[in-house]
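So the structure is just underneath, and the comments pick up after that.
Not every chain of the complex is shown here; the ones you see sit where they belong.
First chain written, first letter: the chains are A and B, and each begins at residue 1.
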């Protein structure tokens, strides 16, 4: 039992592979046919199999099957594919901007593009999204303009956050995408409050939120599940288990290798879903939304995926995991899998795909060119530092007014 | 006008706001069915329904986070932290989240939450039922910090806090819930007959940021908040020195005009609080006053505060500033 720490007096877990190791994952035993649909009003316990298993729709042969198949139209699937591909191309462009000093920092969704996109597509437009930095793709689904997203990441004059926060800390109220905060985990418990407010106002609004495998060790995770269960909040609580929290493997985030089942003793139906399977994600989320909307309370979902890229532009994962570990992830790549499915059902071709890529490339490039017109970090212009003093309070109190004057004196000298 | 003690006036403020505004919602540990361990929400669940006034799990972090979410989604939550000593599990949610959400979101989201909490010593509460942690919130931009002292200002300030669109930390001096406290533990008056206990049943408010001139005088400015206001009143009487007694009421933003005006008149100042001296809010007051009124000052500003130690149980009267220490400080300001 003491395992790898038998020689030392403390048991310290380790990552399965470190640099120099061969990357190896055991094949997944789970198939699309494994799991039936769950009753809407199932008890937490009745969801046990779904929490210990894995909901999949896209099989190894690229076909969609099983009880959880949402039977989406080819148009919807293509839309999903387009959003995901746009996000990947967008991310790559942003990384280049970061590397050339045009923005200060960046975080990609690489390998996890399906998560926020499929889940947001499964919701209604009045539903609230309370994301981390790894779900910016949801904004595409809600119609946000890329220029405005890039301007935020630069922190230029057109940034709707006014240069106040680091890149990727989006806010987009029009799309009910709630402001991203750096302290990990805080949104998870806050989302329960958002959901309860909707319920209090008797509106058919559901709130969805996400937390990382790492961040699920924060107290906020416990608060969220407890408050959601006790007050039956219409909230969808996702743990995105992408195996890593910066350099720390999820072995340090849980004593067991399953995050889904944690919801069950709180009394929350819990499901584990293949996070790189667009269709499974859509379906599980749709189900959770219906439950919430019917007044049946929260659903807890483990989204099983893999952080294919670096944690952020400041990170070099080859220092702590095999540089090619991502290629061995049994869940594959979410874009490839949906693409291959569409091809397999005769709704897509490699040529379509290349054309789409090109179209998106030029869209992103166009947006990029448009955005930098408002300034980039290397060259300016920068947003006015007046924004330091506004919106700290609804109205600046006297001491802020005094300091603002002083700041202007120095700035304008 | 009815005579209310501070428990009743806080209750009346909550009652008024629950009646006036459907978005007001109240929760916290034991505040629902039972009406709060200090009885400040007594009867409100019965009157307004348990969707308006309810108990919460024993989790200050969860309470703050839930209030945050409700706040950014259109409600106006008023939550209770049972003792101010227990606010720290919620500290991250308050200082990193509530305080910053309006700013960080470019004004897209804001958080009109009021956090009420009984604070201060004098009830033999020892380390963890006596602290007065106001200073630990005054350093965080985005928060407003209020400390009431009487039944009248408790209601008026609490209504302003609830109506405010920014997060407000609202401290209630638990030693004064049922009567003013003049620093003598053997003298336990009630609020009966006290002019500050005449509290309208109906809605009224005291603007945040405004101090109250509790006594008027010429030779020294005494600044205090919470229970210490009454102790200072006693000390001023005992000292025989003519003093302005400024009940700060709001710590952030504090009342610049009231302070500057008084100091320019008196040229001398004593600041009194229960919390430990080092980095207490008294430090900010001294620093600001010497910056703004240096040339008016005739003598060093004195601080009379709790010691830089945890709050004791049996010997709390040797810890809390009493009229003797305050009167001596007032006298000392007159020396030069």
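We take it that a contact is a pair of C-beta atoms (placed from the backbone, for glycine too) under 8 Å apart; a residue touches a chain by one contact, two chains touch by 3 or more.
Source: prediction; values computed, not measured.
Peer 1: How is the whole complex composed, chain label by chain label, with copy numbers?
Peer 2: The complex described by this file is made up as A x2, B x2.
By our rule, only the chains that are shown with their structure count from here on.
Peer 1: Could you state the distance in Å from the CA-based centre of subunit A to that of subunit B?
Peer 2: 41
Peer 1: Show which residues of subunit B lie in contact with subunit A when the two form their complex.
Peer 2: Those in contact with subunit A are residues 25, 51, 56-57, 59, 61-62, 65-75, 77, 89, 92-93, 96-97, 100-110, 141-142, 144, 164-166, 209, 252-253, 256.
Peer 1: Provide the residue numbers of subunit A that touch subunit B in the complex, in ascending order.
Peer 2: My answer: residues 128, 130, 159-162, 164-165, 169, 171-173, 178-179, 181, 183, 186, 189-198, 200-201, 207, 219-220, 222-224, 226-227, 230, 390-394, 397-400.
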